[in-house]
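Missing here is one protein chain; the remaining ones are kept as they sit in the complex.
Naming follows writing order (A, B and C), and every chain is counted from residue 1.
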Amino acid sequence: MYTAEVMDHFRNPRNVGNMENADGVGQVGNPKCGDIMKIYLKIKDEIIEDVKFETFGCGSAIASSSMATELIKGKSIHEAVTMTNKAVIEALGGLPPVKVHCSVLAEQAVKSALYDYAQKSNKVIKGLENYKPEDDEVHCH
Amino acid sequence: MYTAEVMDHFRNPRNVGNMENADGVGQVGNPKCGDIMKIYLKIKDEIIEDVKFETFGCGSAIASSSMATELIKGKSIHEAVTMTNKAVIEALGGLPPVKVHCSVLAEQAVKSALYDYAQKSNKVIKGLENYKPEDDEVHCH
Amino acid sequence: MSRKLYLDNAATTRVGKEVIDEMSKYFDEFYGNPSSQLYELGRRSKEAIERARRTVADFINANEKEIYFTASGTESDNWAIKGVAFANLNKGKNHIITTKIEHQAVIHTCEYLEKFGIETTYLDVDKYGLIDLEQLKEAIKAETMLISIMFANNEIGTIQPIEEIGKIARDNKILFHVDGVQALGSVKIDVEKQNIDLLSMSAHKIGGPKGIGGLYIRRGTRIDNLVHGGAQERGKRAGTEGVQNIVGFGKAVEIVKENFDSNIERITTLRDRLIEGIKNNIPDVVLNGHPTKRLANNVNFSYKYIEGESILLLLDMEGISASSGSACTSGSLDPSHVLLATGMDHGTAHGSIRFTISEETTEEDIDYTVETIKRIVDKLRAMSPIKNDEDLKKS
Partner (left out) sequence: MSRKLYLDNAATTRVGKEVIDEMSKYFDEFYGNPSSQLYELGRRSKEAIERARRTVADFINANEKEIYFTASGTESDNWAIKGVAFANLNKGKNHIITTKIEHQAVIHTCEYLEKFGIETTYLDVDKYGLIDLEQLKEAIKAETMLISIMFANNEIGTIQPIEEIGKIARDNKILFHVDGVQALGSVKIDVEKQNIDLLSMSAHKIGGPKGIGGLYIRRGTRIDNLVHGGAQERGKRAGTEGVQNIVGFGKAVEIVKENFDSNIERITTLRDRLIEGIKNNIPDVVLNGHPTKRLANNVNFSYKYIEGESILLLLDMEGISASSGSACTSGSLDPSHVLLATGMDHGTAHGSIRFTISEETTEEDIDYTVETIKRIVDKLRAMSPIKNDEDLKKS
């Protein structure tokens, strides 16, 4: 069902945990749908120096979170904002069709954390101009 | 499906064949229904001295004919006319429900042959007063 | 009983050792529920099913996504016909065309659908059991949603011009269901070339286990489920899969595929030896079905003046298993609806016997069969009050 890469990131997730005094925090998803992802960023000179995640969700949600943190760690915020869910899927060697939404959630969690950082630090990140934090309505995928 | 008795009478039918100068001949059934029984009687002093049958039909039709001839052979015509299909079934140790009509046919064949004898010899056989030879219409059972 | 000769391979077939071996792992080793994808045992079962599905799909030139497993050829026929009929309910499409010689799975299904306002036209066949393409064309109405015609008949073996029928169906935008239960493994089936939209199959006719069938459904076909419930078979046929049976079906197809052409050639030669043997040695017999457009393993004769059941019983005593008409009707007393549809009189139809041979049948078996049936026919004819065609036609 899952690729070896997914299983590896699920079994040994990278960058798990929370972070005190994070520069940006984003949370997406909700318990009703069965997935929540929370991403914490430590940013210095527009570079993502550290990243942590906490995830409530299925195997591919955990693996997607883990992979997303790996993909943006050490990158500039301008690079990070261009990370797509496709990139997560590719890096994981593929996801079953019913699990694609997990990768979408990971992309949104990263964007949400970057948005939070932009708001707090009064920065403009290209690509986030049209980003809206999740509305309250629940749409499970 | 069939009892040992049925199989025995089917495999080694008694009194098979036709008879020249029979005193009574009866035929019942028709090819459409898949069974025809023809019974030949040789009668002397109201005793059935000999009996033969020819049958077109299934295993139980052949066995029923054979058993019926055995049941009436050597009996008086007055006894023979009381032979019922139940007696045939009993003597055969039973017949499957869908095959009960074969024993009915055997009873009718005997009656038909006795009727023919009565007609030819101008005798009255008690129990045959109401007997009517088969009408032409076909009712398969 | 000296000899054992099973010549009723159209009723069912022996399951071969290779098939049994393949199945055996799925009882107590890989016994997981294929719906349980989150552990190893469940995934194993699922993989086995998908492997079998690919094998079956390949064999009829279909895509694996178009193959659905069912519990029998009968269920496949029911699903194809009821599924299409119910998907068209109250849409002005309430007419089905089939033939008078279909298996009961088709005929009784169509009869049942009358209560839902669905009408069926039953096409005639000629004395060989072939339908008339012109009659088919004339039967088509604006309301026709489905043509259901068997590839090859189970009793008399006649093979219909499926490709041409398929073209007529397609030209008229009508779905085409083919009962391929008897044809599978004996005739080359190609759902693309033959324009087939739905194809019924059954494993136990080709050396697989009993109680497992298949339905090919062309992608995009609008069809209701027959069995609702869980998401098995891509949501189209619910119920925990008979994994071991599906595996056996796949293996049976795999075996049939090997040496297909040479096997069919060999069996055809044996069939013709049996046909000639009977024709040349027993008077007053009628070959039922088409002389050449017939299944490679089917030999069906009517032996005049005698009745089929008594022939079968005597054959059984000589160790030969055969059939009078289809296995499913053997409980009934009516003569075969197929033979009657070919125009045969009841009396003659009552005396019909079908031999269906297999790859295991030998020339010696054939010769023994000829000699035995001759002996039996002689014996029963000597007992019969019917001596000629005149007698036979009286009723």
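Heads up, the rule we're going with is that contacts are C-beta pairs under 8 Å (C-beta built on N, C-alpha and C of every residue); 3 or more make two chains touch, one makes a residue touch a chain.
Just so you know, these numbers come straight off a predicted model, no measurement behind them.
Contacts of the undisplayed chain with visible chains (whole complex): A, B, C.
Only one of C:A62, C:A85 or C:A105 touches the chain withheld from this view, namely C:A105.
Screening C:K210, C:K293 or C:K387 against the full complex identifies C:K210 as the residue touching the chain left out. For chain A, the list of residues touching the undisplayed chain reads 2, 7, 10-11, 13, 16, 18, 27, 30-38, 54-59, 61-62, 98, 138, 140-141. Against the chain not displayed here, chain B makes contact via residues 1.
Although one chain is not shown, part of chain C still touches it, namely residues 6, 8, 11-17, 19-20, 24, 27-28, 31-33, 35-42, 70-75, 77-78, 86, 89, 103-106, 108-109, 111-112, 115, 202, 204, 209-213, 224-232, 238-245, 309, 312-313, 315-316, 321-324, 326-332.
We take it that only the chains that are shown with their structure count from here on.
Centre-to-centre, using mean CA coordinates, chain B is 40 Å away from chain C.
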